[in-house]
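Here the complex is missing one protein chain, while the rest keep their positions.
To keep things simple, chains are lettered A and B as they appear, and every chain counts its residues starting from 1.
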Amino acid sequence: MDDTFFDKKDYKPLDRVDGRMKVTGAARYSAEYTLPNLAYGVLVGSTIAKGTIRSIDSKAAERAPGVIAVISHQNVIEVPGYQPDATQSTEPKVGGGPLRVFYDNKVYSNDQPIAIVVASSLEKAQYGASLVKVQYNKEEHITDFEANAGKAVVAAAAKKNPKSPTADYDRGQKDAFQTAPFKVEAEYVLPTEMHNPMELQAITAHWEADDKLTIYDKVQGTKTTQKTFAKEWAIPDQNVKVIATFVGGAFGNGLHSWPHESAAIIAAKQVKRPVKLVLTREQMFTMVGYRPRTWQKIQMGATKDGKLVAINHNSIGQTSVYEEFTESTLAQTRMMYASPSVSTRYRLLPLNVATPIWMRGPGEATGAFALESAMDEMAHAIGMDPIEFRILNYTESDPDKNMPWSTKFLRECYEEGKKRIGWENRKLKPGLLRDGEWLVGYGMGTGTFGANRGPATIHAELNKDGNLVMHCAITDIGPGTATAMVQIASNTTGIATEKIVFHLGSSEFPNAGLQGGSSTVNSVGPAVQAACNALKQQLITMAAGKNASAFGSAKPEDIMLDQGNMQITGNMSAKLALGDLLKQNNVEKIETTQESKASENGKQYSMNAFSMHFAMVHVHPLTGQVRVKKIVCCADAGTIVSPKTAESQMIGGATGGIGMALMEDAVMDHRFGRYVTKDFGDYHVPVHADVPDIDVYFVNKPDLLADPVGSKGLGEIAIIGVAPAIANAVFNATGKRVRELPITPDKLI
Amino acid sequence: MNKNKTTGKSEEEENHESRRDFLKTTSILTAIAVSPVAVSKAAEYNLGEKINHALETTPVNLTINGIKKQLAVEPRSTLLDVLREQLNLTGTKKGCDYGQCGACTVHVNGQRVLSCLSLAIMQDGKQVTTIEGLSKGDELHPMQQAFIKHDGFQCGYCTPGQIMSAVACINEGHAENKEDIKEFMSGNICRCGAYPNIVKAIQEVKNGGQKI
Partner (left out) sequence: MIQFQFERASTVKASVNAMVNNGNARFIAGGTNLVDLMKRNVMTPTKLVDINAVPLKDIQQKNGVISIGALALNSQVADNKIIQEKYPLLSKALNAGASAQIRNMATVGGNIMQRTRCSYFYDTTLPCNKRQPGSGCGALDGLNRMHAIFGTSKDCIAVHPSDMCVALVALDATVVVAGPKGERRIPFEEFHRLPGSQPAKDNTLQNNEMIISVEIPDNEFNKNAHYFKVRDRASYAFALISVAAALNMDGKVIKEARLAMGGVAHKPWRLKEAEKSLVGKQATEEVFKQAAEIAMQGAKAYKYNAFKLKLGPNVIVEALKNAAGLV
């Protein structure tokens, strides 16, 4: 097997193909399209967390200059796709569905959108929204997680299917923990965290005809969004066009369709004008999902020589009262280590809050905080180096699925990471290292995420100028999708990267799934490969058909493509530019549409990406300030298609992990069910000064069982394991174990 | 700029003129012009959107990316909203609208400021430079080139603000070392986490010594 996907000697990391547009301000995001007669929408949110709306007084707003309409459940047009209450559980222990905005007078969470004010300018719409007066019949809400944890329930999926990943799981002996020589038993809490991408969620909705809708929308899937709104308006899929050419970050909150999108579409229909709606930063906390607050308890048992004998892992995550949200918090615990006995229990707590949604690394990142902290606690209890402890419990096959790994190079990550972080400087006993006034500590955390390849289709055409142009509906929220696809295409066809264009972000283009779950390169990449190979075949056939030339007499298997030319192995003098070949055949372009299907190998192999994060921290003993001084990220993600953007993605994940570990915390005042940290002033995310040099290492060995490109995905494992690495480093520095994130100064003094 | 097909005048010119005409002929309202009361009165009397607009707005002269513009703005309009919604200069981004993220950073008279907390009316007579005005035609500014080279962005949304801030950071003399850069760039949040690459880009431009 070749070491790398890019085995060519002249291969150079490619700059982002959309870089120029991004650095000049030319890239257009969802709120930046100019449409004739555009109106502006601003949402009015509820100010209670549960109850019913008694009345909405919109007179003052309607009288205000420039206000075109105030739309609420009182005057909304019919939305044909809204399902009536019978299928929409209002007190769902389980199940339920997305909030139907303006459907009725019910309020399920604070700042739920209850009206939209549409006006001729943004300022007028904002002012109009401030004039809407609402009266409620207030009911007692439940938002306090800790006080209501006893009300947690089994997920609907688990009730329906005992094999669901959220179902109760047991292997080995039930009492293995009780009888273990060394025990760690601890509870871990992850607060509610907000995706908070830099771009505010925005949609511009335009009904081009009564049954024809175009939306410029901040989403992670153009095709899924198309289907959602086609269904909501009972129109054919092809009548809904979804444009998301540039997406200003998302981290998961574009994986669901949200009430504000429906509201803008309703408003545009009702006022018969295109409507632009941009959420406020506060509304980003209440209307577009979040990483749910999660309580976890781990019981871990081991022998004195460091063999795990049992892990029991329970978790409760919050969801809304109208829609069930689940994530794979416990998946890693079942497959990461060779523990003969493992039990997991996953529960949900419905509260009067909005529905959560997967946030980068989703449940795995939450679960890894508990599991990897507990591993560190156990290593400390036994008196063993935490890397040694993990290697002792390394699994050569998946103990959950009882299948071999497709590939697993985590051991390489341990070894390389150790060297790069300077692990030899670490002391086994905490609190011994100092740098001036600061305590110094080292920690590590492991991450894993499934390599989930889905179907994708590419349309590719090569024109007579030798340019290769591809189209796909996939979105790009920042990882550099087009850049990676251009590199795959260049590698497959030998055409120079600057002659290749990859268009994405429109439902008009061939099918692709969501950009989420680290599944883009391993799903779309193979489709690009397939399309390029199909074009190559057409070219070879075309060349072989030219009897007069050297290509006509060459064997097809000897014909190859390089640097935009067709060549014959062993006959370097025969050389034909691809564009010229088309011209000679009087062909403007050749084209193909190729679909790549989801992988079937998952039935025989457990396919996962792995990561290992190392952190070195300084902790100020008197003031509790933590400074992350260095992070090393090691990833076994299969083929690294685009080294430059892949490295950036890892750096970004580590930065997100610093936020998770040290500062991110959406705090709610349960008397009101309202967040009190709801902007960038109160909800802290890392700034320049928080982020050290981040060293990235890729194993870069292809996993061809996962997909033909050999990629296993990167976006999630970039963050999974970072927070526990930092928490473990803080323990190593101070001897203080913080089990409730974030680790703010007050928790360390 | 949208030109009216019959008069050949831009919308802004028309608004400005309709305000002037209106004020010339309606002396009662002149006395209370630009007060909220007058505006809501105008709305109640159904005087029409155009007259409303004339009443609500005030002329402002700005030089944006070297081009002189006469605009009609409401006193409450921020420079950010005027750039994005009136002038279609959408390179300047809205990330929080409260001065907490730096995505809206522009240069006013050469200084980096937050356009979301700047009322447009207060910039009368000033020089505004946005990301669209940073490059010289097709030739990218060295900072833009360095951001591409060092991959100082991912989703690209904070990028214009980072670049405008980075140029100013060097010009202010706050880019002497890595720690300085990190401190004086901390007003620009990047949620994708491109910080180390941004710092590299700034160091390269700083060490390159070009006049920027």
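Quick notes on this structure:
The rule is simple: a residue touches a chain if its C-beta (ideal position, glycine included) is under 8 Å from a C-beta of that chain, and two chains touch if they have at least 3 such contacts.
Everything numeric in this text was worked out from a predicted model, so none of it was measured.
Only one residue from A:Q126, A:T497, A:N585 or A:N601 touches the chain missing from this view: A:Q126.
Listed residues A:K223, A:K630 or A:R674: the one in touch with the omitted chain is A:R674. From the options B:T92, B:S165 or B:N197, the residue with contact to the unseen chain in the full assembly is B:S165.
Counting the whole complex, the residues of chain B in touch with the unshown chain are 34-36, 39, 56, 58, 74-76, 78, 97-99, 102, 105, 111-114, 117-119, 121-122, 165, 168-169, 172-174, 182-188. If you put the missing chain back, the residues of chain A touching it would be 47, 123, 126-127, 130, 436-437, 622-625, 627, 662-663, 667, 669, 671-672, 674, 676-678, 681-682, 684, 686-690, 744-746, 749.
Heads up, the rule we're going with is that only the chains that are shown with their structure count from here on.
By the touch criterion given at the top, residues 39-40, 42-44, 49, 52, 56, 74, 76-77, 81, 84-85, 88-98, 100-101, 103, 130-132, 134-135, 140, 144, 147-149, 151, 153-160, 163, 181-183, 185-199 of chain B touch chain A in their complex. Those residues of chain A lying in contact with chain B across their complex are 15-16, 18-29, 31-32, 34, 63-66, 120-123, 196-200, 246-251, 278, 280-281, 477-480, 644-645, 647-649, 651-656, 679-681, 685-689, 691-694.
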